[in-house]
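The block that comes next holds subunit A.
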Amino acid sequence: MVLDWLLGMIVLLVKLGLILGALLFGAAYLVWAERKFLARLQIRLGPNRAGKFGLLQPIADAMKMLTKEDLVPDGADTFVFKLAPVVVAVTAMLMFAVVPVAPDLVLFGRSIPMVIADLNVGLLFIFALSSLGVYGVALGGWASNSKFALLGGIRGAAQMISYELALGLSLVPVVMLAGSMSLTEIVAAQERVPFIILQPISFAIFVISAMAESKRIPFDLPEAENELGAGFHTEYSGMRFGLFFIGEYVHIQVLGALTAVFFLGGWRGPLLPPVIWLVLKIIFVALIMIWIRGTLPRLRYDQLMALGWKVLIPAALVNIVLTGVLILLV
Partner candidate 1 sequence: MTVYSLLFYLLSLLTLAATAMAVTRRHMVHAVLYLVLSFFGTALLFYLLGAPLLAALEVIIYAGAIMVLFLFIIMMIRVEKEDDRFFPFLQWWPALLISGGFLAGLLALSREDLVRQPGMTVAQALPQVFGIHLFRDHWLAIEIASLLLLIALVGVLHLSRRRRADAIEEAP
Partner candidate 2 sequence: MPTLTIDNRPVTVPDGTKVITAAEQLGIMIPRFCYHPALGSVGACRVCAVGFKEGPIKGVEMSCMVDAQEGMVVATDDPDAVDLRKHVIELLMLHHPHDCPVCDEGGHCLLQDMTISGGHGRRRYAGAKRTHLDQDLGPLVQHEMNRCIQCYRCSRFYQQFCGYRDLGVTGIGTRVYFGRSEPGTLESPFSGNLTDICPTGVYTDKPSRFYGRRWDYERAPSVCIHCSLGCSLTVSARYRKAVRHEARFNAQVNGHFICDRGRYAYAYASQPERPRDALIAGRPATLAQAATQMSERLAAIEKGTGPDGIALMGSARSSLETQALLARLHSEKGWRTPCFSADDAATRVVSSALNTLNATNTIALTEIEGADTVLLVGADPIGEAPMLALALRQAQRDGSRIITVDPRPVTLPCAHDHIAVSGDDLATAVAHLIIGALEPSREIALDADQQDRFKTLKQETRDIPAAAELRAIGHALTTAWRPAFVCGTTVPDPDVPPLMGLLQALVQTSCMWSGLFFPLPGANTFGAHCLGGSDALFEPLLAAVEAGQVKALVVVENDLFSEYPDQQRLAAALESLELLVVMDCVPSAITARADIFLPTQTIYEAGGHYLNNEGRLQVATPVIAGGLSIMDTGGGNHPPREFREDIPGGTPRPAWQYVAGLATGETDPPDVKPLLDEALTAGVADGERVSLPSASREWPSIERIGAGPEGDAGGLTLIESAATFGSEPLAAFSTVLAELTPLFGVTVHSETAQRLGWRAGDRIVIPDSAPALEVVVTLDDRAAPGVLLVPRRIGIDRTALRRYMAHLLAE
């Protein structure tokens, strides 16, 4: 009994370590990839000074951020100011806890699930964390005692609340098709056909809302640098700024993973090992997002709100009704 518990604990810790390591490594090199890919889209070279192809650039950046002075602005709410980046980074990383990276692994006769926590409300868990992530943005902006940061924070909060609804509604058909909110189950339900084929509208809504959730171009109003300095993290420096950065890029990976899980069949794929397939899908989604960043201009605030409330939510509702009807008929 105790041995079991201990073994379970060790396996859990190993999984946690692997996933966290992969996530952080991924975040660092996603930054590099984004800079490199974006540069090529803009006919530039991108980072190429630190190491071959600039591959050591993330390490250089990390060292830079770690050694930079940690500034707390005068008049800032110190506790909240220090809490905000932690919230952003932690919620982003926690989301990965429910993502299955591979089918169960059988080792020494024991079946080890390749997911940290297979919650039956996994999908809701993701929403919960995503809605908590808003606090990081809003509080960081508010606690900086700077008008630019505050404006960025308010924009972030409003944008994330608005798009969370669309995000949630876009996944209802998926849940309806899979009959479960557990991510493992959802992956299992796509054994034959990935949901992207069954639910293209849901997929579109999900991707758009997810990008808005992660505050990326064209939805980067909270940090619109030509209006607000750097938005909600204007006043941050050093590793606190780094945490916001890590949060953002972990978030991108999580979104890639979720897209893969919900619509692209998760770890499923021919020939290659399942984990590789998941990673490839995550990279694919990330590259698409960078491509979008390199192509589209930032939306105006009213356009952002109109798109969310007037297009995405009604479309999602209609989609739910249609899916329900089809399920009943088929």
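Throughout what follows, a residue touches a chain if its C-beta (ideal position, glycine included) is under 8 Å from a C-beta of that chain, and two chains touch if they have at least 3 such contacts; residues count from 1.
Per the selection procedure, all candidates are chains of the complex that A comes from, given by their letters.
The shown structure was predicted, so the numbers you read here are calculated from the model rather than taken from an experiment.
J.: Okay, in this complex, which of 1 or 2 is up against subunit A?
T.: Subunit A touches candidate 1; the others do not touch it here.
J.: Taking the touch rule as given, give the residues of subunit A at its contact with candidate 1 in the complex, in rising order.
T.: 77, 80, 119-121, 124-125, 127-128, 130-132, 134-135, 138-139, 141-142, 150, 153-154, 157-158, 160-161, 164, 179-181, 301-302, 305
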